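Since the structure comes first, as structure tokens, the remarks are kept for the end.
A single protein chain has been removed from this complex, and every other one stays in its place.
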Amino acid sequence: MRIRCPHCGERDNGEFSYLGDAAPVRPDGPNASAEAMHDYVYLRDNPAGLHRELWYHAAGCRSWLVVTRDTRSHEIHEVAPARDVALSRRRGEVA
Amino acid sequence: MTTISLRDTDSATAATPGSAPVQPFRTAAGGLIDRRRPLEFTFDGARYGGVQGDTLASALLANGVRLVGRSFKYHRPRGILTAGSEEPNALVELRSGARREPNTRATTAELYEGLEALSQNRWPSLRYDALAVNALAAPIFAAGFYYKTFMWPAAFWEKLYEPLIRRAAGLGRAAHAPDPDTYDKAFAFCDVLVIGGGPAGLSAALAAGRAGARVILVDEDHRIGGRLVADRREVAGRSGADWVADSLAELDSMPDVRILGRTTLFGVYDHGAYGAVERVSDHLASPPAHAPRQRMWRITARRAVLAAGAIERPHVFGGNDRPGVMLAGAVRTYLNRYGVLPGRRVALFTSSDDGWRTVSDVVAAGAEVAAVIDTRASVAPGLRHGAEAAGARVILGGAVIGTKGHLALNAIEVVTADGRGETIACDCLAMANGWNPIVHLDSHLSRRPVWDAAIHAFVPDALPSGMAAAGAASGAFTLASCLETGGRAGAEAATACGFAGTSPEVPRTDPESVGHAPLWRVPGSKGKAFVDFQNDVAASDVELAHREGFRAVELLKRYTTLGMATDQGKTSNLAGLGIMAELTGQPIPSVGTTMFRPPFTPVAIGAFAGHHRGKDFRATRHVPSHAWCEEQGAVFVETGLWLRPAYFPRAGESDWLETVNREVNTVRAHVGVCDVTTLGKIDIQGRDALAFIERVCANPFGTLPVGKARYAVLLREDGFVLDDGTVARLGESHFVMTASTANAARVMQHLEFCRQWLWPELDLQMISVSEQWAQYAVAGPRARDTLRAVIDPGFDLSNEAFPFLACADVTVGGGIPARLLRISFSGELAYELAVPAAHGDAAWRAILQAGAGHGITAYGSEALSVMRIEKGHAAGAEINGQTTARDLGLGGMLARKKDYIGRLMKERPALTDPDRPILVGFRPVDPGQRLRAGAHFLAIGAAPSLEADEGSMTSVAFSPSLGHWIGLGLIRRGPERHGQRVRAYDPVRNGDIEVEICSPVFVDPNEEKLRV
Partner (left out) sequence: MSDVAMVGAEKLESIWKPRSAWAGYARAGRHGRTGGEAGITLTLRDEVGLATLIVADGKEAALDRALEASHGWSLPEAGRAALAGEEGLIWSGPGQWLAIAGTRRRLDGLADAVTGLASVTDQSDGRALVRVSGPCAREMLSKGVAIDLHPRAFRAGSAAVTSIAHIGAQLWQRDDAPTYDLAVARSFAGSFWSWLSHAAAEFGYGVEHGPGR
């Protein structure tokens, strides 16, 4: 597999490590509920098709990335810096 | 040296010592070989001659050696079937000693001076194989025999059946000595990758190269050209070989075209990644100095043209495995390319027009055509007249149903269209049953080929993204269509990469006809008719599988082992499908499709490993004191990638324990120095640095003043402990966090995750400074005295000015910037001094020199571990991903007024269950007894069972301070049970002793030594 890091360009997947689903949002702050945290830590979808997932460019720029990959074909549709995606979420934008 | 007698069945001839080896089956002239460069080689100890340009197979045939090996299951005599990498039969052990290489295809092994080869799978000799009686017992070796014959009694399997099978079956022997050669890796990038250097591949490379694209052309052969260097063809009025030479010369002149011969493209991977192995020195006795044996290429290409060609199909008839029976294309290759006669009297068994091409080649080489048997009732008159003019007997609508000869072919049994039987003398039979496009590579990414009824073969369907097929690999079999489709594919690939590709004009070629009607199984065959030669699967095995219901292709494969040998069934899979289609009355594509996995041909593990073997198996990290440690004869231990000194033996010390005890006692009584550089060190700065640290650490840091350090515990979000370390505050918004050696990379990745993904709004800057600083622990009552002589004058080290947990910038060696922390893992008065790594070696020596008068010792990771167990500090054995802060006795220090990673999940009922095992200390009731980590705790008198398990011992050490073994472990309600006795049960090492639960702090529980 090859992943196009938005900072470094296309690299072999050996430079990256995989975390998983990018959908869950951490319930932050002192008022977060245990139930919401449980869902955040453990509940994951496993779609056959497009999947937004977190990868870490460990051997490159050390950026966390949100990779949109088709789990059926491995085709990669989009790679975005996770920090940018997270900031957009904070601003309430659809990310 | 044995001399094999000349016989009609096996006319092998070996040279006698001293005489020049003659090659009785070498033609007088012709071939793409260098006759001026004779070579000598041995096969099974006999000496033979060949020439430069030969393969081992062509050289054996030139010497009349047709018997090359014994088959896998029945030990039947086998010869040479093909002239390429699809060879199932002619597998030999090549070279000797450490370079011995089993299962090497004689058809691809290039001849070199002094080559040594041995036949395989025979005992006591190739000609007289005792296990050939297996052939008489053939009924018990039929398909599925493993499952049936060796089922009962079960106890016989290990002692009798398995050794029996292993002796009877199997192929060559691997070398037992380490491989003396080196292997290389290389990365290559191109616009257009062309796989295969035949007419289609060369046309593609020319078209793409002329357009200006970066091109890589790979071909597995040592002579590029495909069928153009094997058949007598004309391109643009010249010989095929000349056209190839001109094309290669043009490609060679293009600076951005790379041609890789002797290179097998073995795998296709996602997103344009390809694997190839180049046999750099396989054609030599041993690699030249500094050259690798093989080189693994990882190629990344934007577009690829698959022009890998096609593999000819054998006929399935009785005795089709007898040495002397060959594929027709291979016969032509030996005649035309190698100037070798595979036989003096050749018969042709064909179902295709293409096979008839063999007739004129045999005649041109000076041999005789005994007969042409075509399974079709009629053929084009031109074919028939040509053969008859050559003196051949032509039998249309007939078939070969049997073969004769002791160890090699001397006659075939033929049945004519009207059913008459006949025996025809010949020493070579050429089979032509059509060709299969090589669909292996395009199926690596799970793309299924489709059946093309017009050419009776599977062809590529939807190819992997960016790949196009051309030439015979796409089912375009004529030379003209190879040149045309290749050129077009190359031009289109270049265009797709942004170049102006144009299809080259297709050169004129000689005419050819492609009529073909395959016959999957010859009816009325006499004797075993083999489908898969390498795994000894016969037509009768496929029939048996059908009778027993294993009809789906995947079941057929596993039941009969068809296609499961090292050749992946290159010559056999389709025949197996064809026979099953006949038996079930279905069309072939309904029976199934065969798919292939990488590698296309076997690849040596050494080529995958490359440089990374032995001490370079993985990278090793050295500590700044490494040079000194080596000088002192330290014993090292691997910790992750780090090589850490474990202990420093001194003269007169009898074992490691004595050394470690001395190191511990010296630290506790005087002073010691330990290299702790391996800890991860993370520099965190910025406006929100403190806020960030508060969120990632479970204990509070808001009150930490500048100039102080604090123990830190990090949890995972699921509530378990991730790691522990220290956080030192160097400035208002400047911190350094340490992480344990084993977890340093994981912690860095976790912190980056928190910063970038969880809290992107925090403004902080974070970078690892692990490599910048050498860090040394100086511990013991004389630590302060020692450091006074190391640190530049003017810094007040007194307990009042620089108390426990203080940190400060200092200088050493007359102005070299350094950092000093007063922290302790040993429980002694201790400091950690960090100096720039280039000064690490000097600082280490300076500390030892400064401490010499105080009796200093260097201590390693063993003594470090003993002292942390004596102090009850949790480490890797306890922070194992299954323990919470509470389990480790750290619950009291966790923050109550902030949110942090793991805060909520650590409160889950199971993690706060009072019955959870909690960290305590253990000592043997009998002080003479040794403790073992891994032992489980049971109540005295309780029977060992999962239910009775109360926890386990995680770390043990011999405590020189106490004079007996001590341990740390996790046991239910541990802190409430000090003084109780339990069993430490260790059935793996026959350990079962009584231990007493105690405080985990064995030494200086009131911390009187720490704060002086």
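Letters A and B mark the chains as written, and numbering starts fresh at 1 in each.
The rule is simple: contacts are C-beta pairs under 8 Å (C-beta built on N, C-alpha and C of every residue); 3 or more make two chains touch, one makes a residue touch a chain.
Source: prediction; values computed, not measured.
S.K.: Among B:Q685, B:Q929 or B:S952, which one is in touch with the chain left out?
M.R.: B:Q685
S.K.: Who touches the missing chain here, B:E413, B:D785 or B:E832?
M.R.: If we include the chain that is not displayed, B:D785 is the one touching it.
S.K.: From the list B:I767, B:A801 or B:L962, which touches the chain that is not on show?
M.R.: Considering the complete complex, B:I767 is the one touching the chain left out.
S.K.: Can you tell me which of B:R99, B:K185 or B:R448 touches the chain that was removed from the display?
M.R.: B:K185
S.K.: Have a look at B:S96, B:T423, B:Q586 or B:T620 and name the one touching the chain we're not showing.
M.R.: Final answer for the missing-chain contact: B:T620.
S.K.: By the contact definition given up top, give the residues of chain A that touch the hidden chain.
M.R.: Per the touch rule, chain A residues meeting the hidden chain are 7-9, 11-12, 14-15, 59-63, 81, 83.
S.K.: Touching the missing chain, which residues of chain B?
M.R.: 182, 184-189, 214, 256, 289-292, 298, 300, 611-612, 615-616, 618-624, 626-627, 642, 677, 683, 685-687, 734, 763, 765-767, 769-773, 785, 788-790, 793, 812-814, 816, 836-843, 845-846, 849-850, 853-854
Heads up, the rule we're going with is that only the chains that are shown with their structure count from here on.
S.K.: Measure off the straight-line distance from the CA centroid of chain A to the CA centroid of chain B, and report it in whole Å.
M.R.: Distance between chain centres: 30 Å.
S.K.: Help me check something: in the complex, which residues belonging to chain A touch chain B?
M.R.: Spelled out, the residues of chain A in touch with chain B are 1-2, 10, 12, 17, 19, 26, 28-30, 32-34, 37-38, 40-41, 54, 56, 58, 62-64, 74-76, 81-84, 86-87, 90.
S.K.: Going by the contact rule at the top, pick out the chain B residues touching chain A in the complex.
M.R.: Per the touch definition, chain B meets chain A at residues 269-273, 298, 300, 465, 717-718, 745, 748-749, 752-753, 755-761, 898-899, 904-905, 907-908.
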